[in-house]
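Read through the structure below, which is laid out as structure tokens, and then see the notes.
Every protein chain but one is kept in place in this view of the complex.
We call the chains A and B, going by the order they appear; numbering starts again at 1 in every chain.
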Amino acid sequence: MFWQQVVNAIWLGAVYSLFALGYTLVFGVLGILNLAHPSLYMWGAFIGLVCVTTLHLPIWLALPIAMLGSGLLGVLLDRIAFKPLRARNAPHLATLISSIGASIVLINVAQGIFSAQVSRFPFDIFPVRVLKFGSVSVTLLQLTILGISMLIMIFLRWLIMGTRQGQAMRAVAHNAVTAARLGVPVDRIIMQTFFIAGALAGAAGVLLGLAFNSISPFMGGPMNLKGLTVIVLGGLGNIEGAVVGGFILAFSEVMSVAYLSSDLRDAVSFILLLIILLVRPNGLLGRASVKRA
Amino acid sequence: MTMLTLNRVTRYFGGLAAVNDVSFEAEANQITGLIGPNGAGKTTLLNLISGLDQPASGEIRFMDRAIQKLPPHKINQLGIARTYQNIRLFAEMSALDNIIVGMHTQGKAGLLSAALSLPGYRAEEKRLREQALQLAERLGLGSFCNTPADALSYGDQRRVEIARALAAHPKLLLLDEPTAGMNAAETARLGELILSLRDEGLAALVIEHDMSFIAQVCDHVVVLNFGEVIARGTVDAVKSDPTVVAAYLGEEEAADA
Partner (left out) sequence: MNIFSEFWATYGSVVQFALINMLLGISIYFTLYTGLLSLANAGFMGIGAYVSAALTIHAGTPFPVSLLVGALSAALIGWLLGLPVLRLRDVYLAIATLGFGEIVRITAVNFDKFSGLTLLGGAQGLDGIPKLTTPVSLLFVLFILCIFLVQLHRSRAGRALAAIRRDESVAATMGIDVYQYKLLAFVLGAFVAGLAGGFSAHLTRFVGPNDFSFSAAVNILAFAVLGGTLHWSGALVGAAILTILPEALRFMKEYRGIVNGVILVLVIIYLPHGLVNPKWIRGIFRRKEAR
């Protein structure tokens, strides 16, 4: 029983981390808390769904297409809702409100196109196979989700720490003005940051949509609170922190549902969020590793 | 009588000591100058005294009370008011309103008496307004009272800031480069004002680059370089101190290079 819960928490944590990475990346590089990030997650799930149902593409092709789509949507979001504010050096409050407005638009447009009903992937989209390890059972889908999430996270780490792009991104995170003076194409780096963040959200959308087989315009709402909990746990802007936070939240949720009460699942993330905000507002690992590195 | 005492005050920024083991006193009824090259830690020191920042170690005493752990509003209530190097007025408020906001500690009318417009509240508002007008007159701002602060000239904005700080009736005034952006006539008038305030019992700690202004107003000077006190004494004594000369020369060479 216990080990089964551990396994459940591990793959769930991987997806939470995936979702939260983009959220925290944008904050780390630009200091923007993009409350429309969960809407990109939802759009990713829908793009994946359309690829599979309308275009009859296989799921392994739908995932990258969804990532591309939600990544581009992320760039568009920045151009419309954030860039004008950045140009004016507007206060934090303005950026937050703008991102809230953008998220409402994205949700309602999705509702108009895909209806408010819950949509599902076709049943046979992924082979249903259960693997048994002693008393612990894992589905092939869960293993695949875990594997893909891990691959994407390793790729992201390499991108930020091991490439020129990543170096430029860290320079912008540290100080955009200085970076521009040193010849870093700041505007392009910002676009890339939003693209990566959107793509990560989209990947999380498709994977969680597959896992729970439930996709709706409102799926971003509960995820938003989870995402915020994860990135605050890890420290806003902290890449490694988001991964650690994702697993902590997943473990807390899975364990409290298993051993306390399922009514508490939704409250767990908020309580965790409040505690961490009050005790260690800079998170367990401190702020903005993008900046420090 | 000693009004303000700094005892081995230290503040680090990212491992570097911005203020390192600084000790000095500011006397009541005196104007103390705080000078030194750019980046010597003068503004940091003012932030520490006014409570916007806390020292890593050391003690700051004001009128025999340790204040280094107090929040800024408590420190102001004890009698320390300040101005800012990069003018920080409430931009779209009028000059007079800026001064009235500075009188926060001079009123006590609560929300309820204001909501019901009780006589006590109305009398207090009238008193504050009159005092603010007097202060504005004294600083030569009489004709700009209703002008939004950001529409004023640089020198006038500096004077509004000083008036706003004086509005709290402080015992110690902290001035961060008060003459920056002022012309010679304005600077001279400000010097006279500070001296007359001193004669009325106010003490001040003044950061300034204009050495003739320092010579005009200061009774005593503390020289900082790289976060440390390198000299103290009267203006004349400090001016001829070889370490001070070397510090300033070093800066000029760096500027020329």
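Rule of thumb we're sticking to: a contact is a pair of C-beta atoms (placed from the backbone, for glycine too) under 8 Å apart; a residue touches a chain by one contact, two chains touch by 3 or more.
Just so it is clear, the model here is predicted, and its values are computed rather than measured.
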Touching residue (missing chain; options B:R11, B:R82, B:R158 or B:H220): B:R82
Of A:I10, A:V186, A:A211 or A:L277, the one touching the omitted chain in the full complex: A:L277
Among A:L143, A:L225 or A:A258, the residue in touch with the chain that has been omitted: A:L225
Hidden partner chain, touching residue among A:S70, A:S103, A:S149 or A:Q192: A:S103
Residues of subunit B (touch criterion as defined above) contacting the omitted chain: 50-52, 71-73, 75-77, 81-82, 84, 88, 90-91, 93, 97, 100-102, 104-105, 107, 109-111, 114-117, 121, 125, 164, 168
In subunit A, positions touching the absent partner: 33, 80-81, 84-85, 88, 90, 92-94, 96-98, 100-109, 111-112, 221, 224-225, 228, 232, 236, 263, 266-267, 269-270, 273-274, 277-278, 281
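One rule holds in what follows: only the chains that are shown with their structure count from here on.
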Cα-centroid distance, subunit A relative to subunit B, in whole angstrom: 48
